[in-house]
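Heads up, the thing below is written out as C-alpha cells.
Of the protein chains in this complex, all but one are displayed in their positions.
Residue numbering begins at 1 within each chain, and the chains themselves are lettered A and B in the order written.
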Amino acid sequence: MYVAAKGGEKAIRHAHALLAKRRRGKTNLPSITLQQIAGQLTLAVDRVMAEGSLYDTELAALAVKQARGDLIEAIFLIRAFRTTLPRFGATIPLDTAQMLVRRRVSATYKDLPGGQLLGPTFDYTHRLLDTSLGVERECSEVDDQASAADASRLPSEPVAMPRVTDLLGQEGLIEASPEDTGEEPFDITRAPVSFPVDRSTRLQTLARGDEGYLLALGYSTQRGYARSHPFVGEIRFGDVEVMFEAPELGFAVSLGRVQVTECQMVNQFKGSAEVPPQFTRGYGLVFGQCERKAMSMALVERALRWKELGEEPGAPAQDEEFVLSHCDNVQATGFVEHLKLPHYVDFQAELDLVRRMRAEHEAQMKEAAE
Amino acid sequence: MNAPLLATGTTSTTGAMPEIRYNFAYLDEQTKRMIRRAILKAIAIPGYQVPFAAREMPMPYGWGTGGVQVTAAVLGPDDVLKVIDQGADDTTNAVAIRGFFEKTARVATTTVTTQATVIQTRHRIPETALSENQILVYQVPIPEPLRFLEPRETETRQLHALAEYGLMHVKLYEDIARHGHIATTYAYPVEVAGRYVMDPSPIPKFDNPKMDDCPALQLFGAGREKRIYAIPPHTRVRSLDFEDHPFKVQRFAKPCALCAATGVYLDEVILDDRGGRMFVCSDTDYCNTRQAQGHVGELGVPGGGFPQNAVMPGRNSGIHDVPPSHPVQDVDPRVKPGDDGISGGTPPAGMTREGTI
C-alpha cells in the first residue's frame, strides 16, 4: 500500500527544483566544469578533501559545484559518500621525510639542508585586487612561467629534505616522535570515541576538524590561553607516496601519491624530574595545501597535551572533551541548523508553562496587593 | 566507463561520471551489523545508552540521522514504514525521511498508525495505542538526560555507572521550590526498569505515560551523539517525581477543533493577527481517522472537511478570543485519549476551567 503524502512533498520538490536552477545560474553562460574547479579552485577542493577526509579531487570538485560553493555543504556531501565506502585496512604511516616537496619553510633556521622553498604561496603577495584576472581568457604567460618553475622544482627523484624536527632530534633537543608500534590506529569513523582519547584519535579528529574553529582556538593559545611558545619548525607541502601492505601479499605496494601539508610546531618545555629541558612538538597534517589549517591543528594539538607534559590546565584549547566534541563542522552545522525544523510540539508545552507561570505570578501580585 | 560506482571510490577522469549505487537501506552491511549489535545490547540493558559508531548520513546531523540509522538497520522488505515529525506525516522532514526509505529500501509506507510495522518519530508518540507488532524509533538530539546539568561525558558516564541521579532530583526540586511545580515540559526524564534514568527525546511530557508498559518495542537513535538505547515491550517507565509533587501531564481545556478529540495533545494554530487561534490534534492520523468516523469539532466540517495533512482551515473562522491565559492544564497521567475529562462535565478537583478558548 502506498499513500501519497501531501503538502510537504510538493513543497520539497519545488524547493529542490529552485535550488537546481539557482545552482546552474544563467544558462547563457557555460556550466562550470569539474576540471575547472579542480584546476583553478584548488584550495577549495583541498579543504573539501581535508575536512571531508576523502582524497579524491574530482569528487571534491563535484561536491563544490553541487554545493554552489558552500564548502561545508561540499564537505558534507563528500562525508556522506565516504561513509558508504568499504574499508580495506590502514596504510603504512606516510613518510613525509620522503615528500616530493613543493613548498617548505622553516621559521627556526635561516638555512638548512634542502633550503627554504617558497613554492605557491600567498605569502608576500600584496593583497591588491588584480583586475587583470577579471577577463575570461587570461594571459598564457602565467602558464608558461609556472610550468617552468614547476619543472625546475620537481625532480623525478625526491631530494633529501630532512625534517627540521629530525635535525633537532639528532641533538636530543626535542622530544622523540612517538614510535610506530605497528598497531592499527583508532578509526574515529568506525568506532565511537570515548574520553580521554589516544594520540591517533586526537590527530584524526583535528585533521578533519573545521578550519575556522581550529584557527580560532589556535589563535587563542597565542593570546595567553594555554600559551606554549610555538615556533614553526617547519611547514612542508608536497606529494607523498601512500604504501599499503596487503596481508595476502606480504609486502608493501604503492597506492599512489597524495598531496599533504605538514606543520611541525616546536614548543618550549621546561622539563621535569624525569625529562631534561627540551622542545616539544605540536603536529598538524592535512590533505592538500591547507597551511592555515595545518598550523592551527599543530597549535591545538600541542595545547591538548598539557596533561602528559605536566602543564597547568584551564584554557579552552586545552579542554580535550570540549575541543574534540565540537570541531566537526558537519556535526555542528547539522545541529545548529536543525533548530529551523518544526518544534511546535515542544513550543506548545513551553507556551503553556509560561502562560501558567504568568497567571500564577499575576495571582500572587494580586494577593499581595490585597 | 558507465559501470556503476559501487562504493569503490574510483571515478573516471573523462566524460560522464559513473553512477553511484547504494546498498539496501543505504547503509553497508558491516554498518548494519554494528548497529544491530548495539540494538541487541540496548534491549538487554533497558535505558542504557550504548555507544555506536554512527555513520555520516546523507542528511544533516540533528535531522534524524540516529533514527534513520536505527530504522535502516531494522527495516526489511516486508515492513510498512510510517514517519512522523511533530505527530504529523506531512511535515517536511518526515516527508524527506520517508522519501529516503522509499528510494533506498523500496518499502511500503503509510500514514495510518495501525498499518505501520515501523514508526520513526520526532517529538511525539502516536495517540493510537501501539501494538506488539510495532517498533517505534525515536530521533534523539541529546540522549544524555544529565547533559544540561553536567556537560562532560566523562562525568555523566560515571553518574550512570553509580546510578547517582541526585543531580536530576535536585534540579527538579529546585523547580518546585521556585515555581511551585516542575518546570520541565518536554524531554522529561524517566527511570527505566528501575535502573537507568533516560531521556525520552523531546516528546512533550504528555506522551511519557505512553512509554510505560508499552506493548511495542521502543528504540532510540542519536546519530551525532552516537548513542542507541531501548525500552523493551512491557517495561516499567516512570517519570521522575516526588511524593508530594507527583508527575502530571498537560491536559488541554478544549477538544480538538477539527475532530473534537479530548485527552490528546494539541497544536496551537494562529488564525489571524487579532488573537484568533484554534487547537488541533498534533497527531494528524488520529485526527483524520476520527473525522472520517464522523467526529466533528468546533471548526470541523462533517465528513472531515479539513484533513490535516492537506490544508489548514481558512482565516475567517470567526473566533477572535483573547489569548487564553491557561488553555492547558496538568492532570493525572492515567487519563488516556478519549477520556472525556474537562470539556465534558465538572472539572476534576483542583482544576479550573478559566482561560479556555
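Quick note on the criterion: a residue touches a chain if its C-beta (ideal position, glycine included) is under 8 Å from a C-beta of that chain, and two chains touch if they have at least 3 such contacts.
In this section, contacts and distances are computed from a predicted model.
**Student:** One chain of this complex is missing from the view, so tell me which of "Phosphate-binding protein", "Tripartite ATP-independent transporter DctM subunit", "Tryptophan synthase beta chain" or "Phosphonate C-P lyase system protein PhnH" is its UniProt name.
**Tutor:** From the listed options "Phosphate-binding protein", "Tripartite ATP-independent transporter DctM subunit", "Tryptophan synthase beta chain" or "Phosphonate C-P lyase system protein PhnH", the omitted chain resolves to "Phosphonate C-P lyase system protein PhnH".
**Student:** Identify the residue among B:K32, B:R55, B:R124 or B:K226 that touches the chain left out of the display.
**Tutor:** Candidates B:K32, B:R55, B:R124 or B:K226; residue touching the omitted chain: B:K32.
**Student:** Can you tell me which of B:K41, B:R152 or B:H169 touches the chain that was removed from the display?
**Tutor:** Only one listed residue reaches the unshown chain, and that is B:K41.
**Student:** Where does chain B touch the missing chain, residue by residue?
**Tutor:** Interface with the chain not displayed, on the chain B side: 23-24, 29-30, 32-34, 36-46, 48, 50-51, 73-77, 157-158, 161-162, 193, 195-196, 213, 215, 217, 230-236.
Simple rule for what comes next: only the chains that are shown with their structure count from here on.
**Student:** How far is the middle of chain A from the middle of chain B, if each middle is the mean of its Cα atoms, in Å?
**Tutor:** 35
**Student:** Show me the residue ranges of chain A that touch chain B in the complex, using the header's touch definition.
**Tutor:** 1-3, 5-9, 11-12, 54, 56, 58-59, 62, 76, 79-86, 189-196, 321, 325, 330-331, 333-338, 341-346, 348-353, 355-360
**Student:** So in the complex, which bits of chain B are touching chain A?
**Tutor:** 7-9, 11, 13, 17, 20, 22-23, 26-28, 30-31, 51-58, 60-63, 65, 80, 85-87, 89-96, 98-99, 108-112, 115, 122-124, 141, 152-154, 157, 179-180, 183, 185-187, 202-206, 224, 226, 250, 265-268, 282, 309-311, 324-328, 355
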